[in-house]
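With one protein chain withheld, the remaining protein chains of the complex are depicted in position.
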Amino acid sequence: MKPPSISTLLAASGAAAALFAAAQVHPQSAVDEIAKYRQQLQDGNPAELWEARGEGLWKQKRGPKNASLEQCNLGKGPGVVKGAYAELPRHFADADRVMDLETRLVHCMVTIQGMKPEDATKRTFGSGSNRSDIEALTAWITSESKGVVMNVALRHAKEKEAYKLGEKIFYFRGGPHDFACATCHGESGKRIRLQDLPNLTEKAGAQLGYTTWPAYRVSQGELRTFQWRLYDCFRQQRFPELIFGSEASIALTAFLARNANGAAFNAPAIKR
Amino acid sequence: MNQSRRNALRAGGGASVLALLFAAGILRPGETLAADWNEAAFSVKTLPEVLRALGAQSPASSDAIQIKAPEIAENGAVVPIGVESRLPGTQSITLLIEKNPQPLTASFDIPAGTEPNVSTRVKMGQSSDVYALVKADGKFYMAKKEIKITLGGCGG
Partner (left out) sequence: MADPMRIRVAARDGMVNVRVLMSHEMETGQRKDGAGNLVPAHYIRNVTATHQGKTVLSAQWGPAVAKNPFLEFSFKGGQKGDKVVVTWEDNKGEKRSDEATIN
């Protein structure tokens, strides 16, 4: 049995009586309290540590060609970082492919810095002291699109193709559980335990779902990117591993990013 | 006896390192080395033992100590906690998490001119009462708040 002294003292004082009444947590207020928890985390986001590192990596001369990434074209011209993420994925003429941010970064690391593709993708998702440069670069580049309205165009034939492929994948049921993305993300008002599931087939849900990645994930103590989010969803669906930078991952990203058009980009965020 | 030991003994003359530094004017009385860390208090496993190790056996409860923290934390790995003390003469604010393996979590010394209001983030292994122990004018006071830890789910 708990020692009574402090509780009794608190209960005796008038101010504490109100506290006790408010502390009767009803199921609905549990959701509100969790919203408060998330709100309190927003200030002082450890993602800023990745952003700082990413900015350094963008400007640092690296690789066999001893060059920085400052001439990398993310779609708005060489070296233009501000607002670039809000327009990705997009078709790039020099590679004649649709690319998301992460594949575009690998492309620049290979062509501008002279790295081998396998070296550039040696560590895509970091863990503790095993850092991922791509995560850091993504953190900084996305922070330069914070507040920018999502504006993924579908002009080029390959962009339209990517969107259609992404849509198909979204609804494709497979794996041992016969899950599709839509299984969890195709209805409103659903949750897994206490995690709300955004309905990605509706405008509001699609906007919320996409504009809050990348994010510092408290449960992992790491900054995670959108490629990681998709990879992890595939893992949770018991699908085969989603290869980093694969056509499937870019197509899904194109579908989800385009569906978020019109909303202000709001990452790097901080999440459970 | 090797040379470095001889030198150390000559310089020290048996006095403690702190006394040496005070004498040399490197530290002023009241300051301590940065490496000063209350090993005993940080290693004990129950709340009464921590309070004893901190010399705070029976702290009075106080409404003047406000703990700002969520009622429910989605993940115990990062729980935001702020403590504000309106007790005059607040010297230190200490955070204790009762059900953690070692309750003593963090202790803040508040010099004159600094607001007795600190915020940080802590790890909680399970739902628990969190205590804020304040030393003010040489006396100890305490407040508590229960924080529930819950598992969020899969994604997000």
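Things worth noting here:
For clarity, chains are labelled A and B in written order, and residue numbers in each chain start from 1.
Here, a contact is a pair of C-beta atoms (placed from the backbone, for glycine too) under 8 Å apart; a residue touches a chain by one contact, two chains touch by 3 or more.
A quick note: this is a predicted structure, and the numbers were derived from the prediction, not measured.
Here one chain is not drawn; of B:Leu47, B:Ile72 or B:Ile97, the residue touching it is B:Ile97. Of the listed positions A:Gly44, A:Pro117, A:Gly174 or A:Pro240, the one in contact with the omitted chain in the full complex is A:Gly44. Which of B:Gly55, B:Pro88, B:Gly113 or B:Gly138 touches the hidden chain is settled by the complete complex: it is B:Gly113.
Contact with the omitted chain, checked across B:Leu51, B:Val122 or B:Ile147, is made by B:Val122.
Where chain B meets the chain that is not shown, the touching residues are 31, 34-38, 42, 77-80, 82, 97, 100-102, 104-111, 113-115, 117-124.
Listed by residue number, the positions of chain A touching the unshown chain are 43-46, 48-49, 52-53, 128-129, 216, 221.
Heads up, the rule we're going with is that only the chains that are shown with their structure count from here on.
If you average the Cα atoms of chain A and of chain B, the two centres end up 36 Å apart.
Contact residues of chain B toward chain A in the complex are 60-61, 63, 69-75, 77-80, 142, 144, 146, 148, 150-156.
Those residues of chain A that touch chain B in the complex are listed here as 6, 9-10, 13, 15-16, 23, 25, 30, 33-34, 36-38, 40-41, 184, 191-197, 218-219, 221, 229, 232-233, 236, 271-272.
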